[in-house]
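Below: one structure in C-alpha coordinates.
Only a single protein chain was left out; the remaining protein chains are all shown in position.
Our next item is chain A:
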Amino acid sequence: MLKKWTQIVAVVLLVAMISACGAGNGGNGTGKGNGSEGNGGNGGTPSGATDTLEAWGETIKSQYGGDTLNLAFASHPSTESFQKLTSDFEKLTGIKVKWEVMEETYLKNKQLLDFTGKTGSYDVLMVDGFWMSEYGAKKVTEPLDAYLSDENKTPAWFDYEDIVPAYRNGISKYDGSVYGIPTAGETRFIAYRKDLFDKYGKQPPTTMDEYLELAQFFNGKEDGLYGVSMRAQRGVHAASGLMTIMYNFGGGFLNQQTGEVTMTDPKTIEAFQFYVDLLKNAPKDVVSYTHEEALSAFMTGKTAMWLDATALAKRILDPASSQVYDKVGFAPTPEGPGGKASALAGWNMSISSQSKKKDAAWAFIVYMNSKVNAKAYVDGGGVPVRTSIYENEELVAADPSYPVQLAALNDANVLVEKGISWIPPHEKLGQILDRVGYYISAAMFGEMTVQDAAAKAQTELEDITQ
(Lines give C-alpha, C1' and ligand atoms only; values in the text may rest on other atoms or scores of the structure.)
Protein backbone atom coordinates (compact mmCIF):
# COMPACT_ATOMS: atom_id res chain seq x y z
CA MET A 1 0.00 0.00 0.00
CA LEU A 2 2.62 2.51 1.14
CA LYS A 3 4.97 1.55 -1.65
CA LYS A 4 2.32 2.07 -4.26
CA TRP A 5 1.60 5.57 -2.95
CA THR A 6 5.27 6.46 -2.94
CA GLN A 7 5.50 5.39 -6.55
CA ILE A 8 2.50 7.45 -7.58
CA VAL A 9 3.80 10.52 -5.79
CA ALA A 10 7.21 10.13 -7.39
CA VAL A 11 5.70 9.83 -10.87
CA VAL A 12 3.50 12.89 -10.36
CA LEU A 13 6.47 14.93 -9.13
CA LEU A 14 8.58 13.87 -12.11
CA VAL A 15 5.88 14.82 -14.59
CA ALA A 16 5.43 18.18 -12.90
CA MET A 17 9.15 18.87 -13.02
CA ILE A 18 9.48 17.95 -16.66
CA SER A 19 6.57 20.06 -17.75
CA ALA A 20 7.83 22.98 -15.66
CA CYS A 21 11.21 22.81 -17.38
CA GLY A 22 9.52 22.61 -20.74
CA ALA A 23 7.51 25.74 -20.11
CA GLY A 24 10.64 27.52 -18.91
CA ASN A 25 12.55 26.86 -22.11
CA GLY A 26 9.66 27.99 -24.21
CA GLY A 27 8.84 26.91 -27.72
CA ASN A 28 8.12 23.22 -27.19
CA GLY A 29 4.55 23.80 -28.26
CA THR A 30 2.93 22.66 -25.07
CA GLY A 31 3.89 25.76 -23.05
CA LYS A 32 1.23 28.24 -22.11
CA GLY A 33 0.12 30.55 -24.91
CA ASN A 34 1.83 33.84 -24.24
CA GLY A 35 5.53 34.39 -24.42
CA SER A 36 6.47 31.01 -25.77
CA GLU A 37 8.62 32.46 -28.51
CA GLY A 38 11.49 34.87 -28.42
CA ASN A 39 11.95 34.63 -24.69
CA GLY A 40 15.02 35.42 -22.66
CA GLY A 41 18.49 35.13 -24.02
CA ASN A 42 17.71 32.75 -26.86
CA GLY A 43 15.35 35.25 -28.49
CA GLY A 44 17.93 36.62 -30.89
CA THR A 45 18.29 40.28 -31.84
CA PRO A 46 15.71 42.17 -33.86
CA SER A 47 16.80 42.23 -37.47
CA GLY A 48 14.13 44.30 -39.21
CA ALA A 49 14.20 48.01 -40.01
CA THR A 50 14.25 50.30 -36.99
CA ASP A 51 15.14 53.70 -38.40
CA THR A 52 11.69 55.25 -37.88
CA LEU A 53 9.28 54.80 -35.03
CA GLU A 54 6.72 53.08 -37.30
CA ALA A 55 9.24 50.69 -38.85
CA TRP A 56 10.58 49.89 -35.40
CA GLY A 57 7.04 49.22 -34.21
CA GLU A 58 6.47 46.76 -37.06
CA THR A 59 9.72 44.94 -36.33
CA ILE A 60 8.98 44.70 -32.62
CA LYS A 61 5.43 43.56 -33.31
CA SER A 62 6.63 40.70 -35.50
CA GLN A 63 8.98 39.51 -32.79
CA TYR A 64 7.32 40.18 -29.46
CA GLY A 65 3.69 40.92 -30.33
CA GLY A 66 1.39 39.20 -27.86
CA ASP A 67 3.88 39.23 -24.98
CA THR A 68 2.72 40.64 -21.68
CA LEU A 69 5.02 42.83 -19.61
CA ASN A 70 4.61 43.21 -15.85
CA LEU A 71 5.71 46.48 -14.32
CA ALA A 72 6.46 47.45 -10.72
CA PHE A 73 6.37 51.24 -10.43
CA ALA A 74 6.10 53.87 -7.72
CA SER A 75 3.23 56.31 -7.53
CA HIS A 76 4.78 59.40 -9.08
CA PRO A 77 3.75 62.02 -11.68
CA SER A 78 6.08 60.40 -14.21
CA THR A 79 4.36 57.05 -13.77
CA GLU A 80 1.01 58.65 -14.48
CA SER A 81 2.40 60.19 -17.63
CA PHE A 82 3.85 56.87 -18.81
CA GLN A 83 0.47 55.27 -18.23
CA LYS A 84 -1.08 57.78 -20.63
CA LEU A 85 1.42 56.70 -23.31
CA THR A 86 0.76 53.00 -22.75
CA SER A 87 -2.14 52.51 -25.15
CA ASP A 88 -0.13 53.96 -28.04
CA PHE A 89 2.70 51.60 -27.23
CA GLU A 90 0.36 48.60 -27.09
CA LYS A 91 -1.17 49.53 -30.43
CA LEU A 92 2.19 50.04 -32.10
CA THR A 93 3.92 46.90 -30.86
CA GLY A 94 1.18 44.48 -29.86
CA ILE A 95 2.89 44.03 -26.49
CA LYS A 96 0.53 44.14 -23.54
CA VAL A 97 1.47 46.08 -20.43
CA LYS A 98 0.28 45.35 -16.90
CA TRP A 99 0.91 48.14 -14.40
CA GLU A 100 1.44 47.65 -10.70
CA VAL A 101 1.81 51.00 -8.98
CA MET A 102 2.53 51.37 -5.27
CA GLU A 103 4.05 53.58 -2.61
CA GLU A 104 7.82 53.94 -2.61
CA THR A 105 8.99 52.05 0.51
CA TYR A 106 6.55 49.29 -0.26
CA LEU A 107 7.83 49.13 -3.83
CA LYS A 108 11.39 48.44 -2.72
CA ASN A 109 10.24 45.73 -0.31
CA LYS A 110 8.20 44.14 -3.04
CA GLN A 111 10.94 44.26 -5.66
CA LEU A 112 13.50 42.77 -3.26
CA LEU A 113 11.16 40.08 -1.95
CA ASP A 114 10.19 39.16 -5.49
CA PHE A 115 13.88 38.95 -6.37
CA THR A 116 14.71 36.85 -3.29
CA GLY A 117 11.82 34.52 -3.99
CA LYS A 118 13.09 34.08 -7.56
CA THR A 119 9.52 34.40 -8.87
CA GLY A 120 10.56 36.72 -11.68
CA SER A 121 7.09 38.20 -11.87
CA TYR A 122 8.27 41.64 -12.99
CA ASP A 123 9.94 42.64 -16.24
CA VAL A 124 10.39 46.39 -15.93
CA LEU A 125 11.22 47.99 -12.58
CA MET A 126 11.11 51.61 -11.57
CA VAL A 127 14.27 52.13 -9.52
CA ASP A 128 15.17 55.08 -7.32
CA GLY A 129 18.68 56.41 -7.93
CA PHE A 130 19.27 55.74 -4.23
CA TRP A 131 18.81 52.00 -4.74
CA MET A 132 21.00 51.69 -7.82
CA SER A 133 24.24 50.61 -6.16
CA GLU A 134 22.45 48.12 -3.95
CA TYR A 135 20.49 46.65 -6.87
CA GLY A 136 23.61 46.52 -9.02
CA ALA A 137 25.56 44.69 -6.31
CA LYS A 138 22.73 42.26 -5.62
CA LYS A 139 22.19 41.78 -9.35
CA VAL A 140 18.51 42.66 -9.11
CA THR A 141 18.67 44.58 -12.36
CA GLU A 142 20.22 43.81 -15.73
CA PRO A 143 23.27 45.75 -17.01
CA LEU A 144 22.16 47.72 -20.07
CA ASP A 145 25.41 48.52 -21.88
CA ALA A 146 24.94 45.70 -24.37
CA TYR A 147 21.44 46.93 -25.19
CA LEU A 148 22.55 50.54 -25.61
CA SER A 149 25.43 49.73 -27.93
CA ASP A 150 23.34 47.47 -30.20
CA GLU A 151 21.87 49.62 -32.96
CA ASN A 152 19.14 47.11 -33.67
CA LYS A 153 17.89 47.28 -30.11
CA THR A 154 18.45 50.98 -29.56
CA PRO A 155 17.54 53.01 -32.67
CA ALA A 156 19.07 56.42 -33.29
CA TRP A 157 15.81 58.22 -32.48
CA PHE A 158 16.10 57.14 -28.87
CA ASP A 159 19.11 59.49 -28.45
CA TYR A 160 20.68 58.45 -25.14
CA GLU A 161 23.20 61.30 -25.28
CA ASP A 162 20.38 63.87 -25.08
CA ILE A 163 19.64 62.91 -21.48
CA VAL A 164 21.28 65.44 -19.12
CA PRO A 165 24.80 64.07 -18.43
CA ALA A 166 24.51 64.67 -14.69
CA TYR A 167 21.57 62.24 -14.64
CA ARG A 168 23.21 59.65 -16.85
CA ASN A 169 26.34 59.60 -14.69
CA GLY A 170 24.81 60.41 -11.35
CA ILE A 171 21.76 58.24 -10.81
CA SER A 172 21.81 55.26 -13.15
CA LYS A 173 25.24 53.66 -12.92
CA TYR A 174 26.92 51.18 -10.65
CA ASP A 175 30.57 50.24 -10.93
CA GLY A 176 30.87 51.88 -14.35
CA SER A 177 27.98 50.02 -15.98
CA VAL A 178 24.59 51.43 -16.90
CA TYR A 179 21.78 49.76 -14.95
CA GLY A 180 18.90 52.08 -15.69
CA ILE A 181 17.58 54.77 -18.00
CA PRO A 182 16.79 58.02 -16.12
CA THR A 183 13.09 58.75 -16.43
CA ALA A 184 12.50 61.52 -13.93
CA GLY A 185 15.27 63.61 -12.49
CA GLU A 186 15.38 66.18 -9.80
CA THR A 187 17.74 68.49 -8.14
CA ARG A 188 16.75 70.69 -5.26
CA PHE A 189 16.12 74.40 -5.00
CA ILE A 190 14.53 77.03 -2.82
CA ALA A 191 11.03 78.32 -3.26
CA TYR A 192 10.26 81.49 -1.30
CA ARG A 193 7.25 83.72 -0.72
CA LYS A 194 7.75 86.79 -2.90
CA ASP A 195 5.03 88.75 -1.09
CA LEU A 196 6.66 88.25 2.31
CA PHE A 197 10.14 88.99 1.02
CA ASP A 198 8.87 92.22 -0.58
CA LYS A 199 6.95 93.22 2.53
CA TYR A 200 10.04 93.04 4.74
CA GLY A 201 12.49 94.15 2.03
CA LYS A 202 14.44 90.90 1.90
CA GLN A 203 16.38 89.27 -0.93
CA PRO A 204 16.37 85.52 -1.61
CA PRO A 205 19.39 83.81 -0.01
CA THR A 206 22.57 83.22 -1.98
CA THR A 207 24.69 81.81 0.86
CA MET A 208 23.94 79.35 3.62
CA ASP A 209 24.44 82.03 6.30
CA GLU A 210 21.82 84.24 4.66
CA TYR A 211 19.52 81.26 4.39
CA LEU A 212 19.71 80.58 8.13
CA GLU A 213 19.30 84.27 8.99
CA LEU A 214 16.22 84.55 6.78
CA ALA A 215 14.71 81.44 8.32
CA GLN A 216 15.23 82.88 11.80
CA PHE A 217 13.90 86.26 10.65
CA PHE A 218 10.63 84.93 9.26
CA ASN A 219 10.03 82.34 11.98
CA GLY A 220 7.16 83.66 14.09
CA LYS A 221 7.26 87.01 12.24
CA GLU A 222 3.57 86.67 11.45
CA ASP A 223 0.88 84.69 13.16
CA GLY A 224 1.34 80.98 12.37
CA LEU A 225 4.28 81.61 10.07
CA TYR A 226 7.44 79.50 10.25
CA GLY A 227 10.78 80.13 8.62
CA VAL A 228 11.37 77.08 6.50
CA SER A 229 10.21 73.57 5.69
CA MET A 230 12.27 70.61 4.54
CA ARG A 231 12.00 66.85 4.72
CA ALA A 232 13.27 65.51 8.03
CA GLN A 233 11.41 62.33 9.00
CA ARG A 234 13.60 59.86 10.81
CA GLY A 235 15.46 57.51 8.48
CA VAL A 236 16.07 57.97 4.78
CA HIS A 237 14.18 61.28 4.66
CA ALA A 238 16.31 62.98 7.30
CA ALA A 239 19.50 61.66 5.72
CA SER A 240 18.40 62.93 2.34
CA GLY A 241 17.41 66.27 3.87
CA LEU A 242 20.88 66.67 5.35
CA MET A 243 22.43 65.72 2.01
CA THR A 244 20.58 68.66 0.42
CA ILE A 245 22.95 71.07 2.14
CA MET A 246 25.85 68.87 3.23
CA TYR A 247 27.93 69.05 0.05
CA ASN A 248 27.79 72.85 0.11
CA PHE A 249 29.79 72.61 3.33
CA GLY A 250 32.22 70.18 1.76
CA GLY A 251 31.01 67.37 4.00
CA GLY A 252 29.97 63.81 3.22
CA PHE A 253 28.98 60.50 4.79
CA LEU A 254 31.81 58.69 3.05
CA ASN A 255 35.00 59.67 1.32
CA GLN A 256 34.05 58.54 -2.14
CA GLN A 257 37.64 57.90 -3.23
CA THR A 258 38.84 55.85 -0.27
CA GLY A 259 35.52 54.60 1.10
CA GLU A 260 36.33 55.87 4.61
CA VAL A 261 33.46 57.00 6.81
CA THR A 262 33.64 60.75 7.36
CA MET A 263 30.76 61.45 9.73
CA THR A 264 33.05 63.08 12.31
CA ASP A 265 34.83 65.20 9.72
CA PRO A 266 34.50 68.84 10.92
CA LYS A 267 32.83 69.82 7.64
CA THR A 268 30.19 67.12 7.95
CA ILE A 269 29.55 68.10 11.57
CA GLU A 270 29.24 71.76 10.53
CA ALA A 271 26.61 70.81 7.93
CA PHE A 272 24.85 68.56 10.45
CA GLN A 273 24.74 71.38 13.01
CA PHE A 274 23.45 73.78 10.36
CA TYR A 275 20.63 71.43 9.41
CA VAL A 276 19.59 70.99 13.04
CA ASP A 277 19.74 74.75 13.69
CA LEU A 278 17.87 75.53 10.50
CA LEU A 279 14.98 73.23 11.30
CA LYS A 280 14.47 74.87 14.66
CA ASN A 281 12.75 77.46 12.47
CA ALA A 282 10.39 74.91 10.94
CA PRO A 283 6.90 73.83 12.07
CA LYS A 284 7.06 71.96 15.38
CA ASP A 285 6.30 68.55 13.92
CA VAL A 286 8.95 68.80 11.20
CA VAL A 287 10.59 65.62 12.59
CA SER A 288 7.71 63.70 11.03
CA TYR A 289 7.87 65.44 7.63
CA THR A 290 8.56 63.62 4.41
CA HIS A 291 8.72 65.65 1.19
CA GLU A 292 4.90 65.53 1.10
CA GLU A 293 4.34 67.25 4.45
CA ALA A 294 7.15 69.72 3.81
CA LEU A 295 5.52 70.63 0.51
CA SER A 296 2.02 71.04 1.91
CA ALA A 297 3.33 73.20 4.77
CA PHE A 298 4.74 75.57 2.17
CA MET A 299 1.74 75.36 -0.16
CA THR A 300 -0.67 76.24 2.64
CA GLY A 301 1.39 79.33 3.42
CA LYS A 302 2.74 78.15 6.75
CA THR A 303 6.39 78.66 5.89
CA ALA A 304 8.27 81.48 4.17
CA MET A 305 10.80 79.21 2.44
CA TRP A 306 11.07 75.65 1.25
CA LEU A 307 14.09 73.72 0.03
CA ASP A 308 13.28 70.51 -1.72
CA ALA A 309 12.90 68.69 -5.02
CA THR A 310 12.53 70.56 -8.30
CA ALA A 311 10.13 67.87 -9.46
CA LEU A 312 7.59 69.21 -6.96
CA ALA A 313 7.68 72.79 -8.26
CA LYS A 314 4.84 71.99 -10.62
CA ARG A 315 2.51 71.44 -7.70
CA ILE A 316 3.49 74.71 -6.02
CA LEU A 317 2.56 76.53 -9.22
CA ASP A 318 -0.74 74.69 -9.61
CA PRO A 319 -3.68 76.90 -8.49
CA ALA A 320 -5.76 73.80 -7.81
CA SER A 321 -3.46 72.46 -5.09
CA SER A 322 -1.51 75.46 -3.87
CA GLN A 323 -2.63 78.54 -1.95
CA VAL A 324 0.57 80.42 -2.78
CA TYR A 325 0.89 79.62 -6.50
CA ASP A 326 1.02 83.31 -7.52
CA LYS A 327 3.41 84.54 -4.82
CA VAL A 328 6.35 82.24 -5.31
CA GLY A 329 9.89 82.83 -6.48
CA PHE A 330 12.64 80.26 -6.96
CA ALA A 331 16.36 80.33 -6.21
CA PRO A 332 19.12 77.73 -6.52
CA THR A 333 20.51 75.98 -3.43
CA PRO A 334 22.59 78.60 -1.58
CA GLU A 335 26.36 78.54 -1.77
CA GLY A 336 28.10 77.26 1.35
CA PRO A 337 31.62 77.38 2.75
CA GLY A 338 32.39 74.38 0.54
CA GLY A 339 31.26 76.14 -2.63
CA LYS A 340 28.31 75.45 -4.87
CA ALA A 341 26.60 72.11 -5.05
CA SER A 342 23.13 70.82 -5.61
CA ALA A 343 21.27 67.61 -5.22
CA LEU A 344 21.00 65.05 -7.95
CA ALA A 345 18.44 62.32 -7.60
CA GLY A 346 15.80 60.66 -9.66
CA TRP A 347 14.10 57.59 -10.97
CA ASN A 348 15.16 55.01 -13.53
CA MET A 349 13.57 52.30 -15.59
CA SER A 350 15.48 49.04 -15.33
CA ILE A 351 15.03 45.51 -16.55
CA SER A 352 14.66 42.87 -13.87
CA SER A 353 17.50 40.36 -14.08
CA GLN A 354 14.96 37.55 -13.66
CA SER A 355 12.67 38.72 -16.46
CA LYS A 356 11.97 36.17 -19.15
CA LYS A 357 11.10 38.86 -21.70
CA LYS A 358 14.09 41.15 -21.52
CA ASP A 359 14.00 42.23 -25.15
CA ALA A 360 10.34 43.16 -25.03
CA ALA A 361 11.02 44.98 -21.77
CA TRP A 362 13.81 46.91 -23.45
CA ALA A 363 11.47 47.82 -26.31
CA PHE A 364 9.09 49.30 -23.74
CA ILE A 365 11.88 51.34 -22.15
CA VAL A 366 13.10 52.58 -25.53
CA TYR A 367 9.63 53.70 -26.56
CA MET A 368 8.74 55.43 -23.30
CA ASN A 369 12.03 57.31 -22.87
CA SER A 370 12.86 58.14 -26.46
CA LYS A 371 13.47 61.70 -27.61
CA VAL A 372 10.52 61.29 -29.99
CA ASN A 373 8.09 60.86 -27.09
CA ALA A 374 9.80 63.21 -24.65
CA LYS A 375 7.46 66.12 -25.34
CA ALA A 376 4.34 64.01 -24.98
CA TYR A 377 5.75 62.59 -21.76
CA VAL A 378 6.38 66.03 -20.25
CA ASP A 379 3.00 67.32 -21.44
CA GLY A 380 1.37 64.41 -19.63
CA GLY A 381 2.90 65.54 -16.34
CA GLY A 382 6.27 63.81 -16.61
CA VAL A 383 9.45 65.23 -15.12
CA PRO A 384 12.04 66.23 -17.74
CA VAL A 385 15.47 64.61 -17.94
CA ARG A 386 16.48 65.67 -21.45
CA THR A 387 18.50 68.73 -22.47
CA SER A 388 16.27 69.25 -25.50
CA ILE A 389 13.24 69.58 -23.21
CA TYR A 390 14.90 72.06 -20.84
CA GLU A 391 15.73 74.21 -23.85
CA ASN A 392 12.30 73.91 -25.46
CA GLU A 393 11.02 77.51 -25.56
CA GLU A 394 7.35 76.62 -25.41
CA LEU A 395 7.83 74.58 -22.24
CA VAL A 396 10.05 77.19 -20.61
CA ALA A 397 7.30 79.77 -21.14
CA ALA A 398 4.81 77.49 -19.41
CA ASP A 399 7.00 76.68 -16.39
CA PRO A 400 9.04 79.63 -15.14
CA SER A 401 11.04 77.38 -12.81
CA TYR A 402 12.87 75.70 -15.75
CA PRO A 403 15.75 78.21 -15.96
CA VAL A 404 16.36 77.92 -12.20
CA GLN A 405 16.22 74.15 -12.53
CA LEU A 406 18.87 74.28 -15.24
CA ALA A 407 21.00 76.56 -13.05
CA ALA A 408 20.59 74.10 -10.19
CA LEU A 409 21.54 71.27 -12.52
CA ASN A 410 24.70 73.16 -13.39
CA ASP A 411 25.44 73.32 -9.69
CA ALA A 412 24.83 69.60 -9.51
CA ASN A 413 27.33 69.22 -12.29
CA VAL A 414 29.94 70.91 -10.08
CA LEU A 415 29.84 67.79 -7.92
CA VAL A 416 30.04 65.48 -10.90
CA GLU A 417 33.13 67.36 -12.05
CA LYS A 418 34.68 67.03 -8.61
CA GLY A 419 34.23 63.29 -9.01
CA ILE A 420 31.63 63.17 -6.25
CA SER A 421 28.33 61.45 -6.76
CA TRP A 422 25.53 63.21 -4.84
CA ILE A 423 24.11 59.83 -3.92
CA PRO A 424 26.98 58.05 -2.15
CA PRO A 425 27.79 55.07 -4.37
CA HIS A 426 27.74 52.26 -1.87
CA GLU A 427 25.94 48.95 -2.05
CA LYS A 428 24.84 49.26 1.60
CA LEU A 429 23.47 52.75 1.06
CA GLY A 430 20.00 51.85 2.33
CA GLN A 431 21.45 50.86 5.70
CA ILE A 432 23.81 53.84 5.82
CA LEU A 433 20.96 56.30 5.24
CA ASP A 434 18.71 54.58 7.75
CA ARG A 435 21.33 54.80 10.48
CA VAL A 436 22.45 58.35 9.72
CA GLY A 437 18.79 59.35 9.51
CA TYR A 438 18.19 57.90 12.95
CA TYR A 439 20.98 59.94 14.54
CA ILE A 440 19.92 63.13 12.77
CA SER A 441 16.48 62.65 14.20
CA ALA A 442 17.91 61.99 17.66
CA ALA A 443 19.96 65.19 17.48
CA MET A 444 16.94 67.20 16.38
CA PHE A 445 14.99 65.87 19.34
CA GLY A 446 17.76 67.00 21.63
CA GLU A 447 18.33 63.43 22.80
CA MET A 448 22.04 63.98 22.14
CA THR A 449 24.31 66.70 20.83
CA VAL A 450 25.29 66.86 17.18
CA GLN A 451 28.85 65.84 18.11
CA ASP A 452 27.65 62.74 19.96
CA ALA A 453 25.24 61.83 17.20
CA ALA A 454 27.96 62.16 14.57
CA ALA A 455 30.36 60.07 16.64
CA LYS A 456 27.80 57.31 17.12
CA ALA A 457 26.85 57.39 13.45
CA GLN A 458 30.56 57.12 12.62
CA THR A 459 30.86 53.92 14.68
CA GLU A 460 27.76 52.35 13.16
CA LEU A 461 28.72 53.27 9.60
CA GLU A 462 32.21 51.84 10.08
CA ASP A 463 30.55 48.64 11.24
CA ILE A 464 28.33 48.56 8.13
CA THR A 465 31.00 49.41 5.57
CA GLN A 466 33.87 47.36 6.93
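Assume a residue touches a chain if its C-beta (ideal position, glycine included) is under 8 Å from a C-beta of that chain, and two chains touch if they have at least 3 such contacts; residues count from 1.
As a working rule, contacts and distances are computed from a predicted model.
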Would you kindly match the missing chain to its UniProt protein name, picking from "Ferredoxin reductase", "Aldehyde dehydrogenase", "Transmembrane sensor" or "Sugar ABC transporter permease"? "Sugar ABC transporter permease"
Which residue, A:Thr79, A:Asn219, A:Ser441 or A:Gln458, contacts the hidden chain when the whole complex is considered? A:Ser441
Hidden-chain contact residue, picked from the options A:Asp198, A:Asp285, A:Asp318 or A:Glu391: A:Asp285
Of the residues listed, A:Phe115, A:Tyr275, A:Phe364 or A:Tyr377, which one is in contact with the missing chain? A:Phe115
Contacting the left-out chain in the complete assembly, out of A:Pro77, A:Gly94, A:Gly329 or A:Gly430: A:Gly430
Name every residue on chain A in touch with the hidden partner chain. 1-2, 105, 108-109, 112-113, 115-116, 134, 138, 140, 233-236, 284-285, 287-288, 300, 430-431, 433-434, 438, 441-442, 444-445, 447, 456, 463
